[in-house]
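First the structure, in the form of structure tokens, and then the observations on it.
Only one protein chain is missing; all other protein chains are in place.
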Amino acid sequence: MIAIFRTMLSRELTLGLRRKADALMTLFFCVIVASMFPLAVGPEPALLKTMGPGIIWVAALLASLLSLERMFGADYVDGTLEQMVISQHPLPVIVFAKVLAHWLTTGLPLVLISPLLALQYGLEAQDGLILVATLLIGTPILSLLGAVGAALTLGLRGGGVLISLLVLPLFVPVLIFGAAAVDDAAAGLSIEGHFSLLGAMLVAALILTPWAVASALRISIE
Amino acid sequence: MIAIFRTMLSRELTLGLRRKADALMTLFFCVIVASMFPLAVGPEPALLKTMGPGIIWVAALLASLLSLERMFGADYVDGTLEQMVISQHPLPVIVFAKVLAHWLTTGLPLVLISPLLALQYGLEAQDGLILVATLLIGTPILSLLGAVGAALTLGLRGGGVLISLLVLPLFVPVLIFGAAAVDDAAAGLSIEGHFSLLGAMLVAALILTPWAVASALRISIE
Amino acid sequence: MAAVAAIFIVLTGHIMKINWFKYASPASFYPLAGKMIPWFAIPALILAVIGMVMGLFVLPPDFKQGESYRIIFIHVPAAWMSMVIYLAMAFWAIIGMIWNSRLSSMMATALAPTGAIFCFLALWTGALWGKPTWGTYWVWDARLTTQLILLFMYFGYMALHAAIEDPRRAARASGLLAIVGAFNVPIIYFSVQWWNTLHQGASVTPTKSEMAASMASVMLLMAIAAWLYAIAVTLKRVRCEILDRERHAAWVSELVDEAK
Amino acid sequence: MLQVSGLFCERGDRQLLDGLSFSLEPGRLLHVRGANGAGKTSLLRIIAGLLLPTAGEVLWQGKPTKQQREIYHSELLYLGHLDGVKGDLSSIENLRIDNELLSANASEDDMLAVLDKIGLRGFEDVYSKQLSQGQHRRVGLCRLLMSRAKLWVLDEPFNALDVKAVALLVGLIEAHLERGGMALLTTHQDVPLSSERVSEITLGKA
Partner (left out) sequence: MLQVSGLFCERGDRQLLDGLSFSLEPGRLLHVRGANGAGKTSLLRIIAGLLLPTAGEVLWQGKPTKQQREIYHSELLYLGHLDGVKGDLSSIENLRIDNELLSANASEDDMLAVLDKIGLRGFEDVYSKQLSQGQHRRVGLCRLLMSRAKLWVLDEPFNALDVKAVALLVGLIEAHLERGGMALLTTHQDVPLSSERVSEITLGKA
């Protein structure tokens, strides 16, 4: 089970990071997205400072949404997903490896670059740290929940509309608590509540979604 | 030429409507992004009002990014794109039909929902109207420029993120003028200049990009 | 700016025009480029040294900014070059498309890293300069943001080139991107004028110059050095590109044999 | 008449075509043979204008195809490894689009007749992604029944087809040649084409 996990993880990472340039791509992407807002809203530093956490969170959301379709889509089209489903290994483990790889290639780079973005938006050092922490907890949730949506939408059977209706609203609480934690910290309020909520969501997602995704895949592959 | 245009347009619209989830996803995304900032920044009406146009513009821009990969991707995989490329009809016309359909299924819904967003941000009725007008001119430019990126990246690994890296910089002028028009209108300045610039960009994009996309497709299909 | 671009393009174009038909083939351009490199590299070095000595030691400190203004001698030439090189890239891409010449698309490819480095340099020096003058490394000012966007246009070009395995397709696809992007460069550049901005407007224009004559001349020196450097490095990189793409050609194997 | 002169093609460091030249007269079929990876598909795609050769030219009626792309493409029908059938559209919807792309001017009834002939009666309104592999390919093959192109370029058209469909396709090709059409074909199967109209070339070392 560990062997298959390791193989699948390295497969996904190889695919995601065929070249060094690929790894950098998400980083650049976040920076570009973050640069769009000041262009549109204007250069007012105080305004940008308050918007900062929200913007960085939106960049995270967008980066995971943009790459969701490929999480299973490519494997579905070329038949490798079939082979995973009928392999003797537990499907949730394979799924978990794929989701982890997705996070490592889209979520983690974002977490890593977020201090720089925080600096650019003039956030205080401490607020920046809190932002990084929320992203560290929040982005895996995005990957996990996104995987459910991606699996269900594969062949687009059971009403695809339903899925985006399902996944995006699930993202919303993550987004809100994530961005709110930073704001509240800046305002001197307690943020333990936010963090424990985010943590609880992460744990729940970690435990439940691999199974949900596995069954969704079995259904979609018919 | 009109016949092929009409056929391709209706094909794309049929496909678009069969995959309602995709269109709805862009809408949702736009709404979520736009709703995030009030949560992050707080309920200060004056602040929200100044931010509004910029945020709605960025939300629209990011939302149209989401659907770019699909514009040619599916046709590439199943070989229908090949058949279009070697058909006797001018490829730019076919491309134009596809882009128009893309705009009708993603850009237009965004334009239609924007008054609602403007309302959320407490924009004056007149400013809201101007916002809608800039979006109406601006979103087709996004679809046209996005098509170039989508065509260039066909079949490549980076997928959605790579497209964004290519096209977001191209979107910048549209964004600047689109958002600035509303701001300046609110400040009582003349906005004819912005509109004529946006209009000029639209015309230029309408004339040039179908050819660029057509050559990009010929390159990518090898 | 436009004039600068024109000069650069004409200059590089002129070099290539010498016996165009003969040297348009990679095989004959390779040795020619080898011979040309020192003619650009050495003057570049000399001018840069003179400019640096003048700029850093000879010129007096600025009455408002003190010593920190000296960064301008790198900052401004780098900012100019970063824009000019993108246009030059597009120029070569167009030539490559029209005449289907492999060498021109290789020129475009070879220019990209240099442009990106200049662009980064402008950002870096600007940020360093921002701290003493504006009190912060970064503001979301239009000029700064657009410079950042330009950097990403270079990255986009290079990422697309790197993502395509087939060198011919890579050259054609990224060339097309450079052409489309070239429309964007002036738009971005001028769009700044419609924006309220912290950054200084253009103070050196063909007709009038606000700067002290001594300062302007040092800057000009540095700018010329930057051009010469860019040309030399580009030629060097084109040579590598040629070798890589023509590695199966007979003349490359002969070259390798000679080297042995 | 189709002429190919001095074609070179290099893909991924491998020299596939090495100055290939041939010509194809009306009423004749050229069977391109070769092992897997010999370069058959590459050749056919070059001829269809989907791939640029490293050197060499394809001539149609004596003129380079590049200089008369629209005319050439109006005389060409290419069926590659991919069917070119849209899974999210029904068979008849796919046909309507092909009809327009090929400028075949078939009426709605014609198209139903075509579907009938190819053995898809009753599947007109089924989404193509819900068809079996062979049926899916048949939707793509309908083009042969609709188009009036002079040059057919068929890359392994018999793949996935059952015996009946193969016979039908052979009949179609023969009728096409009979009418003075030309065809280029690759296939690894033995196909009962009457040999008097057929020439062969073999790519790679056979």
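Going in written order, the chains are labelled A, B, C and D, and every chain counts its residues from 1.
We take it that contacts are C-beta pairs under 8 Å (C-beta built on N, C-alpha and C of every residue); 3 or more make two chains touch, one makes a residue touch a chain.
Please read all numbers here as calculations on a predicted model, not as lab measurements.
> For the chain left out of this view, which of D:L52, D:I71 or D:V166 touches it?
Once the missing chain is taken into account, the touching residue is D:V166.
> For the chain not shown, which residue from D:M1, D:L112, D:V126 or D:V170 touches it across the whole complex?
Of these options, the touching residue for the absent chain is D:V126.
> Counting contacts across the full complex, list the positions on chain D that touch the omitted chain.
Given the touch definition above, chain D has residues 11-12, 34-41, 81, 119, 123, 126, 130-135, 138, 156, 159-166, 188-189 touching the missing chain.
> Determine and list the chain A residues touching the chain excluded from the picture.
Touching the missing chain: residues 3-4, 7-8, 11, 14-15, 18, 74-75, 77-80, 82-90, 221-222.
Just so it is clear, only the chains that are shown with their structure count from here on.
> Tell me which has more C-beta contacts between its two chains, B-C or A-C.
Of B-C and A-C, more C-beta pairs in contact link B-C.
> How many Å are there between the centre of chain B and the centre of chain C, using C-alpha atoms for each centre?
Once rounded, the distance between the two centres reads 32 Å.
> Report the inter-chain centroid distance for chain A and chain B in whole angstrom, where each centroid is the mean of the CA atoms.
24
> List the centre-to-centre spacing of chain A and chain C in whole Å, with centres computed as mean CA coordinates.
For chain A versus chain C, the centre distance works out to 37 Å.
> Among the residues of chain A, which are close enough to touch at least two other chains?
22, 25, 28, 32, 39
> For chain C, which residues are shared contacts with two or more other chains?
In chain C, residues 142, 149, 152, 155, 159, 163, 166 touch at least two other chains, as defined above.
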